[in-house]
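Missing here: one protein chain of the complex. Every other protein chain is in place.
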Amino acid sequence: MHKYKEKAFTAITYTASLFTIMVLFALIYGLFREGLPLFNKVSLTEFIFGIGWYPTNAEPEFGAWTFIIGSFCVTIGALIIGIPLGLGSAIFISEIAGNRLKEIVKPVIELLAGIPSVVYGLFGMSTIAPLIRNWLNLDTGLNIFTASVILGLMIVPIIASMSEDALTNVPKSIREAALALGSTKMECIFRVIIPAAQRGIIGSILLGLGRAIGETMVVLMVAGGSAQIPKSIFDSVRPLTSTIAAEMGETVIGGLHYQSLYALAILLFVLTFAINLITEFFIAKRDKK
Amino acid sequence: MKNRKVLNFCGNGFLSLLAGITILAISIFLVRIFSLGSKVLSREFLFTAPRNCMQEGGIFPALAGTFWLTVISISIVIPLGILTAIFLTNYGKPKWLLNVVQIAIDTLAGTPSIIFGLFGMAVFVNLLAMNVSLISGALTLAILALPLFINSCIEAIKSVPFDFYEASLALGATKRQTITKIVLPTALPNILTGIIVCIGRVAGETAPIMFTAATFYTRHLPEGLKDEVMALPYHIYALMTEGTHPETQVPIAYGTAVVLLLLVLGVSAAAVVIRSSIRRKRKW
Partner (left out) sequence: MVNNILSTENLNLWFGRNYVLKNVNLNVADKNITAVIGPSGCGKSTLLRCFNRMNDLIPETHIEGKVKLLDDDIYTSKMDVTEIRSRIGMVFQKPNPFPKSIYKNVAYGLQIQGKYCKDEINERVEQALKAAWLWEEVKDRLHSPAMALSGGQQQRLCIARALANRPEVLLLDEPTSALDPQSTAKIEELCLELQKSVCILIVTHNIAQAGRISNYTAFMYLGELVEFGHTEKVFTVPQDKRTESYLTGVFG
């Protein structure tokens, strides 16, 4: 009886795990089933490097290059804003702030990491965008700059929270050793603690990168949405994610336009998968050391 | 020597400045949302349906929609997540299967939410003909939350000291008994935190439900799994982008955002409180 129950329990956990793998395969299958037929009509290079995106014309064109550039621009912008603020805050919390302040700020940052992105989008659209338009006298405040600011603000809690964990996990003995050798606090932080916490910090940045690339609502609401190669950071762009979200509602299921949006999703999936792989590879390599 | 002191001072100032900017930016963000949003908050706002082309009335259908989407998806995720985490931490044989499951989890966890939306649309809405409905959306959200929850369950189970495991086996308990009677009860508070974090995440997602469950406007509360539903995050998006009367609809969007924030931050705050009280009570 015992043996039977043990076996049954093992089998159940086994099945649950298989289900998780199945979900991944179903996801990949779902995307490819809908997206791959597009490549009967358009070649892969045409799709990736093509500039025109006219999916509903009589002679349709499917070039995703502008979207790739759009995603690239807002992601880099978000990192430029998010990394210094996130890391700076993390170092401040773990090394400079007193225990009292730390006990308040740390949970607050963890809370902020859970704010739904649509709320950031709302804030960007109705508060920051008009402000920037008026200040700089632009046609529209919905552009790369605004999207970067909002996306950056969104990934600050993610980077800060994870880096702070990494910094706090650096053993006290290492700190004490550095200080006992006569280094100033900043020397201790930048030469000893940060190198020791390197892995976690890079992990946090890669996580922020993944979030920024995959984020839909913020860019959909704030990046402006015109499919063009930007000439300045105050031009509006249309990243991959917002293209999918904005156009999906207008497609006919199974049509070319519909397929092309799934093809964009495949592209996005491959991109984030690659980032995951790099993260894994990086961390695994470090682990061996 | 003097140089080093100056550098130290500057470094300190610079880091404090960065932290200060962060705090300021986030404060402006929160204060702005709450100050604009709280103006429209009222009992009526929470408990009535929208009226007059979404220009008046409340958000009750959206509140109900988000509630049901969350409840259904979380109740799918909990058993699956716990069982998978048990497999990964305690059984994990054959080894290659363990690795494949781990890779699947990591991949899913890093996949953008809009892709889950497309997947849900392709599989649940079209292939399985569930249409745009509560159940399609809940299943999509469940798949999105599954990897997150599995990971937090793994952490929770790993935080149970090996001593307990060993002591239980030494008393003649089987592996299953040890897991169900010692490991899971000990890990329960941490698993609970994981559930709460998932609730916060699921309730706030927009992209996955855009094409699987959400509708811009309905006066009805969901009556069955096959109904289209309104949802708080989608409501905000829809008001901002499809609304035709910004002067009346933007305040409603802010009000909805405050409700959503209170909901999400409320449950997350509960998680933080639970976790810190566990840390304080824990004696092992």
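When the chains are written out, they are named A and B in that same order, and each has its own residue count from 1.
The criterion applied here is as follows: a contact is a pair of C-beta atoms (placed from the backbone, for glycine too) under 8 Å apart; a residue touches a chain by one contact, two chains touch by 3 or more.
Because the structure is a prediction, the values reported are computed rather than measured.
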| item | value |
| --- | --- |
| Touch partners, limited to displayed chains, of the chain removed from view | B |
| Residue among B:Leu7, B:Ile76 or B:Leu169 touching the omitted chain | B:Leu169 |
| Identified contact with the non-displayed chain, of B:Thr22, B:Ser133, B:Asn151 or B:Gln177 | B:Gln177 |
| Residues belonging to subunit B that touch the chain removed from view | 161, 163-164, 166-174, 177, 181-182, 185-186, 283-284 |
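Here is the rule we use: only the chains that are shown with their structure count from here on.
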| item | value |
| --- | --- |
| Footprint of subunit A on subunit B - complex, ascending | 4-5, 7-8, 11-12, 14-19, 21-23, 25-26, 29, 32-33, 79-80, 83-84, 86-88, 90-91, 97, 100-101, 104-108, 110-119, 121-123, 126-127, 143, 146-147, 150, 174-176, 179-180, 197, 200-201, 203-207, 210-211, 233-234, 236-237, 240-241, 250, 253-254, 257, 260-261, 264-265, 268-269, 272, 276 |
| Interface residues, subunit A side, partner subunit B - complex | 2, 5-6, 9-10, 12-17, 19-21, 23-24, 26-27, 30-31, 33-34, 84-89, 91-93, 95-97, 107, 110-112, 114-123, 125-127, 153, 156-157, 160, 184-187, 189-190, 210, 213-217, 220-221, 241, 244-245, 248-249, 253, 261-262, 265, 268-269, 272-273, 275-276, 279-280 |
